[in-house]
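The complex is shown incomplete by one protein chain, all other protein chains being positioned as in the whole.
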């Protein structure tokens, strides 16, 4: 069981989701976030105040997958999220010790298998 | 030391918190997020544009606990978050290598023990 | 490879970023969140309704670093985030199995090394 | 009764006061006065704006997932209720008829032209009155937001405007039985506020409380909108009260300035009560307080002195303030406090009108100036309106319940009425939304999840 | 033609109707009437408010990253277009000139004083007309939001107001050729709505669709703002249509009440269509529907009966409703449906004016009252305006394209025009923003990342 944490551009989310669904990966959680990396800072001005906004809007995906799906998942994300410009984001793969499906109490792989309905 | 990552329905948050407090788990962090799983998609219409919104509002809890509290924590979350309908959410248990309490610099178990005041 | 997850006060973010940049740590992702810990609850009143709001606004940082940067990173965060009052936050260090830079497909340490431009 | 007394006053004071309902009875041959028309053209626009303003006042107080539903409840009244008013409501309210209700003589606007009604064109009078029924019906929504189904609501306010509002307006302003008793209601304390509040009370009871009411915190999602709504309501209320003089007269000046002073006094008292009780001055309280002041001064605006209006505003803060505190201890989920603000405020305003009415300011005496019976008449008129509105609203809701469910399902409530009944969200960023091509029929069922897929969900 | 017919009517009906354009032609020696001035002073303010209102109507419909750009497009019109109007536009529209365009006799406001124009001060007439050109130019922005570069937009609307709006206003209201044919356009169905919509159509085509148009969901980021804008637009429209009577007359009352009734009918029909098609009543639909009703009644307000206005409003819902549905199936990215709402609505309103014009309500006959040719004249006037506006707008845009790029780059579109062209975000929390000290010159290039640093990014 792994938790795949991907940080991507918000405007690529639609494409990433499409690729994930095609790879049969349906369960995931999405969080809006801001990222800083190698991208240029934006300069904003409000009345006399000038600021450098080093943070870019990003979206973070948390996807719990069983080992066999890790490769497919990473590939799907990369396929959907890559634009080739600085700022495309990162993927982190974290180990997971246990997964529980709250509705049923099922654990581990069973917990992330989709309902057949 | 574990990090328990739970994704639940926002409307269950109150109940989950109550259960957690009762289990003496006070330290936690909450993030608003959107989830996709086995739930039905909502259809929305804005003027001529029809969209399928596959994402449901969820809330993610990050709770750092020492090993001995893992069971109690999972039970409390399940007790508070279960409605029995598809979409109740998931719990992931991740290993943690180190914890630091920023205020004091204490590490590991000491870092997550509540202040006695 | 580690993922450092720090929860801090939003008003300290500026200082923390400054310290991190000084420590040459440029890649990070930030999420707004709410935390509960040892802090006092706020009481709010809306018309006849009184509520206790146990949650404080916080900011969560996710920073992927190679082992050699873990210490420096923690130190930078603590230096920027500590005020000494209850509520300063926590740092969790999680193990990471793999990192991918979406733009290039590079993995692991290469994935988090900054672009030389 | 307002008509005759006002006429007497008009003579006595030598002012060109235009009593709101003198038409078609004993009024002298009327002529359109341009200055009065100028003012009433603007008053029409001002009162019209109050319904969108209410949309924001109410919309800010609910949770984000019901914001559009709440706002649309107000805006929709500008559609269905206004059309019903043109087709039938106006003639039921202002047609000659009998002591209880008008007739059909002006149905479909028959005979309403640019001839003078008082000193303004009849058509303008019709339009101005239309703004009142629209906002009155919309006020009710505050008691049933976040769980009443939208189609049932539409049906309800449309019928209500015809079966409840029109007769009540006839009683008080159309030459009906209440206008014969000498009840004072300058701009609608009873007709608008008590009337709406009684219907709201009944509707809250019939529809039932929200599932989370009393169990979970349901906080206003957007307090600045509450302030925006309150500010625009105040602005529009100058047309509501000032315009009820039906001309650019001294009476309009009195009503307008009273509409400026009374809420100021309510505001001050409300802030002090807040400070005393919780140590803070809440912004929601500021908005609520000023609306209560506006409600209370509505029946009084043309009958009390400016100092009277200040006093009335100050006193009116107390009952509503404590009514709101009390309400949250009950099972009555009058979600946005229509009863406490408009009902209690309206009743207090009506009674205080009976107390403070000043012959030097509108020609009517009150308790303090020697007419002890006045307060009784005021109480009677308020009670009659409340009773009738409450009973008929109950019947209407039960009837509508046979045709279409009143109440959203638990699931709809949980998800929010915006999605359920409007297919929209108030604030979207569109991430994760997938465009459905116009040719695909939108399916409400989910995309089929592959049955035996090995994938993860 | 409107002028002469209205004059005849004025005599016939014995009303003090003030035809909008009777001045400087065969009008009797005029005198300023205080009541008319009072009303028009307010009408000026009301119509001025419509442009900020439009900013919110439009601004709520776009994505958050373009909210400020969209809003500023409206507000900027209150600057550049109004200044252009004072300097040159007014005289081109209302100067005597010839049948096609005015002249330079009143350039830089020469000769415009407080003398009467009709029954109000000439200067007030100038100001009131200025509010029209400002909103007309701002309307166009709805077709090019989220991708047109701001400087090019500024240039475009400034020139457009002089080269397109001024002559067209002259044709219809300034004594030009269309006013000789008997075309009815009470408050600007053709001059304002069809005119803006034709320019919008062309601008949408020349600038091209947004990169994500038809591929990704682009949802309104703030529906309450759409409702706020619609509510304030309706409010201001009482000054737009009512004020087009140019005085506090019976005609103003007719126009104002029609402006109240027609959108109500449109709203009801729109809600029913929505309910029928999707089972929900959308809030965006409610806002759109009422604006369509307002557009449709604009040319008709002073020519049709109140029942006629109700009918017109109801009928006008259909074409615009389906035009919006249709548009999303095309590659025409008229992003905020200027064509469907203002173009289709304006044309339908103009034609229905020709059908429903009622001699008893404004002195003009229509198809139903015996003047069969009227509809043809209406169609001709609309077509002429659309054609001229479309062609000249095309030329203008091509010309401006030589001077400065019309279109934002892909990157600007992705990041949002707010950041790109305005250096701001609509909603900020400021976290992570680093203050640049006033003495550092803001560098747009990034802070240098240490080249061979061992750090992690």
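Labels for the chains are A, B, C, D and E, by order of writing; each one numbers its residues from 1.
Please note the rule applied: a residue touches a chain if its C-beta (ideal position, glycine included) is under 8 Å from a C-beta of that chain, and two chains touch if they have at least 3 such contacts.
Computed from a predicted structure; not experimentally measured.
**Student:** Could you list, sorted by label, every displayed chain in contact with the chain left out?
**Tutor:** Contacts of the unshown chain, counting the full complex: A, B, C, D, E.
**Student:** Which is it among C:19, C:36 or C:82 that touches the chain not included here?
**Tutor:** That would be C:36, which touches the missing chain.
**Student:** Just one of E:68, E:88 or E:101 touches the chain that is missing; which is it?
**Tutor:** Per the contact definition at the top, the residue touching the missing chain is E:68.
**Student:** For the full complex, which residue in D:71, D:84, D:232 or D:384 touches the chain that was left out?
**Tutor:** D:232
**Student:** Looking at E:61, E:112 or E:384, which residue reaches the missing chain?
**Tutor:** From the options E:61, E:112 or E:384, the contact with the absent chain belongs to E:112.
**Student:** List the subunit B residues touching the unshown chain?
**Tutor:** Answer for subunit B: residues 10, 13-14, 17-18, 23-27, 30, 32, 59, 63-66, 68-69, 112-117 touch the chain left out.
**Student:** For the chain that got dropped from the picture, name the residues of subunit E it touches.
**Tutor:** 32-35, 37-39, 41-42, 44-45, 48-49, 51-53, 55-56, 59, 67-68, 71-72, 75-76, 78-80, 82-83, 86, 108-109, 112, 114, 120-121, 123-124, 126-127, 130-131, 150-151, 154, 222, 225, 228, 418, 421-430, 433-435, 438-439, 442
**Student:** Please give every residue of subunit A in contact with the chain that is not shown.
**Tutor:** Given the touch definition above, subunit A has residues 44-49, 51 touching the missing chain.
Just so it is clear, only the chains that are shown with their structure count from here on.
**Student:** Between chain pairs B-E and C-E, which one is joined by a greater number of C-beta pairs in contact?
**Tutor:** If we tally the contacting C-beta pairs, C-E comes out ahead.
**Student:** Measure off the straight-line distance from the CA centroid of subunit B to the CA centroid of subunit D, and report it in whole Å.
**Tutor:** 44
**Student:** Rounded to a whole Å, what is the gap between the Cα centroids of subunit C and subunit D?
**Tutor:** Centres of subunit C and subunit D (C-alpha means) sit 50 Å apart.
**Student:** If a residue has to touch 2 or more other chains to count, which residues of subunit A qualify?
**Tutor:** Residues 14, 17, 26-27, 30-32, 34, 36-38, 54-55, 64, 94-95, 112, 114-115, 117.
**Student:** Going by the touch rule set out above, which residues of subunit E reach two or more other chains?
**Tutor:** Residue numbers touching two or more other chains: 216-220, 278, 280, 282, 284, 325, 328-329, 431-434, 449, 457.
**Student:** Edges wherever two chains touch, nodes for the chains themselves; is that graph a line, a ring, a star, complete, or other here?
**Tutor:** Basically all the chains touch each other, so complete.
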